[in-house]
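Below you'll find the structure, written out as C-alpha cells, and then a few comments.
Rather than the whole complex, this shows some of its chains in their spots.
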C-alpha cells in the first residue's frame, strides 16, 4: 500500500496447486490489469505461517492461504488483523499408506507412524481427531499413534525409507507419494465432508486494507472469480498456466504426470465453505490448539465484496454460516 | 632534545594481591631524583626493581604513596617517561624498523623524518641490515637493542631502563654505554637505570641506589663523583663497585625470605 | 616481615582513579558485577515492555516481557517446557560431547599432519558454511528417524567450529613451548595433552564456546525433523501457530540456558586461564 495517488498492492500466495486461481490471475496479467493504475507487488511464500507473519507485520495486503494459518492469524490478532473474503479451492488432501502396511480403519492407526505436513495444520488436526474418535491416543498424549509433523519433502524420503507408515497431506505430495513411493490411498479427504467439499485455500485480506480500499478488494475478487471460472472451464490450459507460474517462482515446474493427477484431486471454488472451517476450528479447539476460549469466527468472514462481485456477474451469492 | 625532569616518590609501595597470594614487592619508599640525574638501581633478584620502574612509568598503580614528576602526580603512562622493559616487549607484528618508528608515529613528525630518525637509531644499536626482519628472527641481544632504539627514538625527558644491556656481549655493551652517556651528556635526561652489574652502575650513574631483598627498601645511596667518561675496567670504578657490593651482600645476608604471607 | 597496614587497608586502593585509557580489566568486587547485570537486564525488560505497549507494532506481533513470562509460566506449569528442555539438553550434551572429543582430536591431527590439513582441512572450511538443515536429509537417509539422526545434525553443526578453533589455537601457539617440552622428554600424545593443548587453551576456549552455541542452533534445526516433545519443536509449533509469545518464550528459555551454561562452564574456565596467564591483570 502507499500514499496518495498510485498505490502498491502487496499480494502473497504460495506456489501450490491449491492456489491455482491466484497463480493464473497473476500469470496471465489479468490481476495487474484489473488493479491498474496501481502497482501489484507479488510475493511468493513457502509456508502459510510465514505468509501470515508478513501480513500481520503489515507487509501483505491480500493473499491466498490455507485455512489453518488464516484461522491462526485471526485468532492471534484477536480478530483484528484479517478477514476471509472468498474461497479458492476445496479438496486436494489424501490419506496415503505405504505399500505393505494395512490401514483400513481408524483402529488400524494404533502403533503406526503417520506423517502430517504441519503441527496444528489442517491434516494434523484432522488426524488427531480421527484417532481420538477411534478411542486412540497420540504418542505425545502417551498413546500409540505417532503423529509426525514434518516437511513434505522429508515425508517422501522417510516414506521411501519405510520409516513412515502413512501420511495425510495435500497435493501434489499425495500424488508424488503414490507415483514415486508406490503409496496406496486409504481415503480422499473429500469423502469425509458433506458434499465432498471443504476449504483448502482462502482469499484473505488485511482488515486495514479492506477498510481503506474496498474498490481494490472488489477488483481483486473480480479477477479471482474469473480465474476460478477459467480453471474450472479449461482445466488443461489452467494446469499449464499454473504450472508455468510454479516453475517461474520455484525454478522447477511439476512433472506432467504429477500435475495431471494432482489437479484432478482439487476443486476450485470461490465459496469459502465456511461450515467446514467451523468444524476444523472446533476440532482444533477441542485438541487445545486455538487457546482457551472457543474462537469466535463470526467476524472472520466479510463476504460482502465477493457477493457484490457475484451479483455484478449474475452469479449466486455465498454465505458464511448463514450470514451473507 | 628533551631535558630531564625531577622525580619524587613519597611512601610509594606496592603489594600484589591475587587470590590468596599476597606479595609485598616494594616497601613504602621515599626517593628524590633531581632533573638530569642518572640514577642506577641495584638489588637482589625479585626485590622490586622492575616494579618500581613500572610504577614510575605509570603502568602500575602504587598500593600506597604518591609519585610526582616535576611536581605533577603521575596518573598513567606518558611518552615523556619511557620504560625500556626487561623483556624487550617488541611488537611481533611489526618489522624492526616499524617497531623503532612506533613511538615516533604517535607524534606529528613527517614520514620522512620518522624514517630518518629510525634509521639513525637502528644504526646506533648496530642493527643495520635487520630493518625489515621480524622480531622472532632476532637473537636475544638484538631484541634488546631494537627495544633500546625504539625507546630512545622518542626522545623522552625521562628514561626508565630495566636491565637494558643484560643480554649483550661486553663489546656491544661498551659501545652502547658510550652512546648512552654521550646522549645523556648532551640532553641531561633524567635516567633511572636498573642493572645487576655493579661496575656498570658505577660507570654510568651519578648515584647508585641499593635495594634490600623483597620487599625492596632503599638501603644504600651512593653518590658517584668520579670524572666521566668512566670505563668498566677503571680501578676507581672497581673500588667503588666493591664497596657497594659489600653493602649489597650485607643486605642480602640480613634478609630472610619472609615477605610472602599466605593469607 | 609485617606488611604495612596502609597497603592492605582498603581494597579500594586497588581502584585506579586516573582518566588515562585503561583497556584491560580490573578485578572488581563481586556484588557490583551482579548489581550491574541485574540493572541492565531490568532496564532491558522495561524498554522491551514499553516498545511492546507503545511501539508501532501490535502486541500480538511484539509481545512484551509480561506476556512472554506468562507464556513461560504456562509452559512450565503444563510441564511442556521442562520436559522439552530436558530432552533437548540431553541431546545437546551428548552431541556436543561427541563434537568436543572429535573436534579436539581432529583439530590436533590437522596441525600434526600436514597432509590432513591440506585436504580435510580445506574441506572443513566449506562444510562449516552449510546450514544445519542441509544435513537433515542425509541424517534421515543414513540413520532413519531416530535420536541418532538428531545427534548427527548437532555434531555436524558444532564439530567444524571446534575443529577449526582447536586447529587455529594450536597453529598460533608460540613454538617455544613445544620446543621446551620436547626438550624435557615430552612426546607423542602426552606432548599434546600436557603442552600443545594447554598452551593453545586460551584460544581454543573461544572455539569451544562457539561450538556450544552452534550445537544449540543445529539442535533446533534437527528437532524440526519430526515431532517429539523438545524445545525445537515447541519453537516450531509457536511459529506454525503464529504464536509470537510462545516463540519468544522458547527463545528466552534458549537464551537462559545458554547464559547459564556459559556461567557454569566457560566463565570459570576463562577466569582460570586469565589468572594463570596473567591476562588482563594489569590495572593500567
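Side notes on the structure shown:
Just so it is clear, A, B and C label the chains in written order, and each chain counts residues from 1 on its own.
Definition applied: a residue touches a chain if its C-beta (ideal position, glycine included) is under 8 Å from a C-beta of that chain, and two chains touch if they have at least 3 such contacts.
Note that the structure is a prediction, hence the values are computed from the model and not measured.
Formula of protein chain copies in the complete complex, based on this structure file: A x1, B x2, C x2.
Here, only the chains that are shown with their structure count from here on.
Among the other chains, the CA centroid farthest from that of chain C is the one of B. Put simply, the chain nearest the middle, going by average C-alpha positions, is C.
By number of C-beta pairs in contact, chains A-C lead all other pairings. Centroid to centroid, with C-alpha atoms defining each point, chain A and chain C lie 41 Å apart. Separating the centre of chain B from that of chain C, both taken as means of CA atoms, is a distance of 44 Å. Taking the mean of the C-alpha atoms as each chain's centre, chain A and chain B sit 82 Å apart.
Chain contacts: chain B has no residue touching two or more partner chains.
Looking at chain C, no residue sits in touch with two or more other chains.
In the complex of the two chains, the chain A residues touching chain C come out as 49, 52-53, 56-57, 69, 72-73, 76-78, 80-81, 113, 118-121, 139-140, 147-151, 153-154, 157-158, 161, 163-164, 289. Taken together, the chain C residues at the contact with chain A in this complex read 57-58, 60-61, 136-137, 140-141, 144-145, 224-229, 233, 236-237, 239-244.
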